[in-house]
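Some chains have been omitted; the remaining ones sit where they do in the full complex.
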Amino acid sequence: MNDLTHFNAQGEAHMVNVAAKRESHRVAIASGRIRMAPATFDRILAGDAKKGDVLGVARVAGIMAAKRTGELIPLCHPLPLTHVAIDFTPEPPNTIHCTARAETVGRTGVEMEALTAASVALLTIYDMVKAIDRGMTIEAVQLEEKRGGKSGSWRREPTAHP
Amino acid sequence: MNDLTHFNAQGEAHMVNVAAKRESHRVAIASGRIRMAPATFDRILAGDAKKGDVLGVARVAGIMAAKRTGELIPLCHPLPLTHVAIDFTPEPPNTIHCTARAETVGRTGVEMEALTAASVALLTIYDMVKAIDRGMTIEAVQLEEKRGGKSGSWRREPTAHP
């Protein structure tokens, strides 16, 4: 047997068989943040429907990306998401924090959907303001919590991989 | 005028007009890394065609994602990439570093293509080994260098946003 479930005993990649799993309600929450120059941060926060809503566009991009996770991540199961939400929290003076939540009623978890949503939302922020700040950095994209399924709940320890 | 080029004077998002730009050879290099438990790191490095080639699958995923950047990032121009390459460098005891390079001959840069390739390659590593380590973190996804186009070359300063 292979401890990495995405490979068979011969080390060949496959989409793992989940037919025998029961459908259950699955939730995953991922987070990440983008760090920038303080002037860039101020510019984004000043944004609204009049001056350009960077976070509004990024939120839509993250939600849409969650739906396409199965096309991007080779061994991910395609699944019908029942909920996706993206929240941004400004952390002055120079960071925007992103939380992405994905849910389904299905046979596999939605960790990758939440992580993909957060990643693409942050990449979109980068794209929208890169004309004034190419040096921005995306950091700490990680799973915060998952619930549902046979392996049950998991929650990040505050000190994991310090 | 709006200093954020992805918005017009009314603050409305648009795909910026590049018709008047000359086609030129564009290069962008992005990087990022994923940090994990040391045992996970050892397991990935032990991988080969016999035990499961995590990095080989992640490399393919990153290359394929670069080609779909225009579908994921709302205001990105679609463009015909002329080169994509993904390199992984193990950084013992617990980190895998990823460099993604994208090129085109076109009217806009390929920064987002390189960043998307790196992000999806790292997300795929996460997916392949999450069964043994859910706490992995993706870090420091950022542009390293870009060349070509009217704005010319840019290279990350070692100390940007310290």
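For reference, chains read A and B in written order, and residue numbers begin at 1 within each chain.
Definition applied: a residue touches a chain if its C-beta (ideal position, glycine included) is under 8 Å from a C-beta of that chain, and two chains touch if they have at least 3 such contacts.
Just so we're clear, the structure is a prediction, and the values are computed from it rather than from any experiment.
Asks: Out of the whole homomeric complex, 2 chains are present here; how many copies are there altogether?
Replies: 6
Just so we're on the same page, only the chains that are shown with their structure count from here on.
Asks: Between chain A and chain B, what distance separates the C-alpha centroids? Give it in angstrom.
Replies: It comes to 15 Å between the two C-alpha centres.
Asks: Looking at the complex, which residues from chain B come into contact with chain A?
Replies: Those residues of chain B that touch chain A are 2-7, 10-13, 32, 35-37, 43, 47-54, 57, 60-61, 64-65, 68, 71-76, 94, 111-112, 115-116, 119-120, 122-124, 126-132, 134-143, 146, 154, 156-157, 160-161.
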